[in-house]
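With one protein chain removed, the remaining protein chains of the complex are shown where they sit.
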């Protein structure tokens, strides 16, 4: 899970929890029916909006994009440079023994194709298709988070309306108006916190993450194709660095 | 009706109904005049916005896109591959007897043209036109749902304003303010629930469904044209699978 | 006036009037100063936003686009096909006597140019220019309705703020707070009803109407040019039907 | 100042003033600190958003675009036609004596370049650049008005929040709550009136004015270039009229 997300989530929940605890009793903020109506309503609307496949895929996308740690660019360049040297010296078959150490399935798949002696064009076509699948899944995920980020406050408001109407209808003792109003407002609070603390920022993160993951994948493809063409370590290093996005190239330069 | 929509609708209505029942009397939430002003006002505005033809067509679009079950891609590919084999072995006329088993009118129409010996170009032109009609109807339907999704909360607010003004005007007994306010807020609740639970998610679903239906139709056209050219089962299978969108190709591959 | 607009307007006003009457006294909803501030303020802002010419033209645009009945496509095709036959048999001059029966000024102008023996290019250029004027006027009208649809609720809110401030300032008898608030809310009600019942849906209708009117005009131009080239009835029919938008072509086919 | 703006401003302020006076005392609506916080805050935010040069230029843009009267198109065409005739008969130097009667600095500059014997290309380049400057200044002005139109209601809300917090904090006599609330709401009223009565419509007007002024300037350039090429009055008239936008061409035609 990327560090900024962890920091942000912990800090955000810490702050809101502190604000609640400082005000006294936290129990009023824990209301199962209110959670059900906001989160349940949001999920129901998401099922109506998207197809079943898209909804079920979102968990996988989240796990893959947020928990999965992208290989460090510099280490990746070095790794590919080593493969290029081995390929030059001992041929592609000698790379077989390195495959089991690779954790990244995308690189593993590409290297296996290379060892299997597949042609450069076949490798490029297959891996480009995989990158395209990845981007489609990311885009679906981003759209879904944005939709949920607009549905959560809407169901928060619906919950508050239900609470208000019930409270006002049976209003005979004005001294109880406060408690009823407090309960009614809980769903609005849930919806606002959920959308602004998690859903909308996560939609943004998915977009940024998608851009970065695509870039790393394209760098790997570039390196694999150079190795497949039998190019040497220096050429592989140069080709891969040219693919690093401008912002990161600057950081990489002095160190490589 | 696609499964996700059914699940979402049932879950959403279940949740809102539970929330209402848990709060006690449900009668206050059932108010015919309020339903009339929100739904009636929304429909009236829709009539002013769109043409009569567009409004009347929406029911048909909804029935066709939501209730109608798209043929499974894999089964469809297999079916067309069979037709190609029959066409190769016994000629197009031998396909005549299979037509009565086809439930999809689009495929039926295309196959009939093929059996009638129409030229490849004529089949392509006619079916492409049919796909274009379909997309126009879907786009109209999506725009109409989006408009209704913004009109429903607006008429909810208008209903609440009418209720509030009447209640405040005749306010002499402050103890009745609660009941009056509750009644006034019902229309806001109807508008918000209608828009966020049904109209806006359905607009999204129509867009996703339109993309998928177009893809399936184009796959059928691709297969029919290959058969019309007298290509064999293998070529038909490959052509049709190339038309399957990236996301679905992955799922299809291992199984076919 | 197109039927959907009439139905929508009547239904909408009927609903809102019923809702008001069911609540008791309707007098509170009829407040001249409130009408003045919402409608007057909206018109004033429209004058500042647009040029004098654009504002004055809007009435004409409305009359022409909403009240004016578009000639039925099928009848129009038949009419042009007749002209083509007469032109073939008796020459263009024989069409002179049919001009006085034409109610559509656009068709009349085009046919007159044809009878006057003007060249095909001159007719096309002039009529295309007329269509372009039409679209510009429609687009201006749509933008103006959209602006008024956002100005009306804004002036409704301004009116309510004025009412609230006056009421709160002189508040000494809490029992009168209800009546003052009711009066203050009237302008918000006017603004919301005006925008959502009339202005915003009418902006949508103008856009749809503009698209349809342009299509009919282009069909007429296509037919006139074919007649000017001396083509026969069959060619004119085919050319005109090819110009009918996809959605309408389907309906026309079986009948012609 | 163009007529529609004058009419709109007078009518708008008249309406709001009447609404205030009808409600009784107008004094509550005149609150210097509230004016300071809304207008001052809006101007402060505008300084942070834009550069000093842009902010200072806005006054000049406003004066030039709104107060400055565009030369009537028809008169302008006639004027240029006369220049073309004189230029043909007596040569460019004979135009010298007409320069001092020209009020429009743009036309004056162009005509002076023509008399000075500058080449057609030089005149076109210089005047096109001047038109480009004009459009940039107009676009900056429009963006600034739009920003101010969103900042004014925001500072109105900030002022109301300050007033509400102070009033609620020191609330011991419930009978004073009305007066405090009234004062707090004044800033919201100022922000809403300022944005919807002046800033947002003026942003629209600047856009429309910019389009029209550009068109007139381009027509002048077209005429000057024709004269520079030694073309006769008829050619100049035709060239200039072809540059008039479609909407205006219609009005010009019958009269010229």
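Letters are used for the chains, namely A, B, C and D, taken in the order the chains are written, and counting of residues starts over at 1 for each.
Basically, contacts are C-beta pairs under 8 Å (C-beta built on N, C-alpha and C of every residue); 3 or more make two chains touch, one makes a residue touch a chain.
Because the structure is a prediction, the values reported are computed rather than measured.
Participant: For the chain that's been dropped from view, list the shown partners it touches.
Facilitator: Within the full complex, the chain left out of view touches A, D.
Participant: If the hidden chain were put back, which of A:53, A:91 or A:204 would touch it?
Facilitator: Considering the complete complex, A:204 is the one touching the chain left out.
Participant: Check each of A:4, A:56 or A:72 against the chain that is not shown and name the one that touches it.
Facilitator: Of all options in A:4, A:56 or A:72, contact with the hidden chain holds for A:4.
Participant: For a quick check of understanding: of D:11, D:45, D:70 or D:86, which residue touches the chain that isn't displayed?
Facilitator: Of the candidates D:11, D:45, D:70 or D:86, D:45 is in touch with the missing chain.
Participant: Which listed residue (A:19, A:72 or A:99) would be found touching the missing chain in the intact complex?
Facilitator: A:19
Participant: Which of A:62, A:192 or A:235 touches the chain that is not shown?
Facilitator: Once the missing chain is taken into account, the touching residue is A:192.
Participant: For subunit A, which positions touch the chain that isn't shown here?
Facilitator: So the residues of subunit A touching the unseen chain are 2-5, 7-9, 11-12, 15-16, 18-20, 22-25, 28-29, 175, 178-179, 181-182, 185-186, 188-189, 192-193, 195-198, 200-202, 204-205, 208-209, 212, 246-247, 249-250.
Participant: What residue numbers in subunit D mark contact with the hidden partner chain?
Facilitator: Given the touch definition above, subunit D has residues 33, 36-37, 40-41, 43-52, 54-55, 129, 132-133, 136-137, 147, 151, 154-155, 157-159, 161-172 touching the missing chain.
Following the convention adopted for this analysis, only the chains that are shown with their structure count from here on.
Participant: Rounded to a multiple of 5, how large is the rotation, in degrees, that superposes the C-alpha trace of subunit C on subunit D?
Facilitator: Fitting subunit C to subunit D on C-alpha positions yields an angle of 70 degrees.
Participant: Taking all residue numbers used at the subunit B/subunit C interface, answer same if over half belong to both copies and different if under half do.
Facilitator: Because under half of the interface numbers appear in both copies, subunit C and subunit B meet with different residues.
Participant: Mind checking the centre-to-centre distance between subunit A and subunit C? Centres are C-alpha means, answer in whole Å.
Facilitator: Centre separation, subunit A to subunit C: 48 Å.
Participant: Hey, how far is the Cα centre of subunit B from the one of subunit C, in Å?
Facilitator: That pair's centroid distance is 29 Å.
Participant: What parts of subunit A, by residue number, touch at least two of the other chains?
Facilitator: none
Participant: Which word fits the touch map of the chains here: line, ring, star, complete or other?
Facilitator: line
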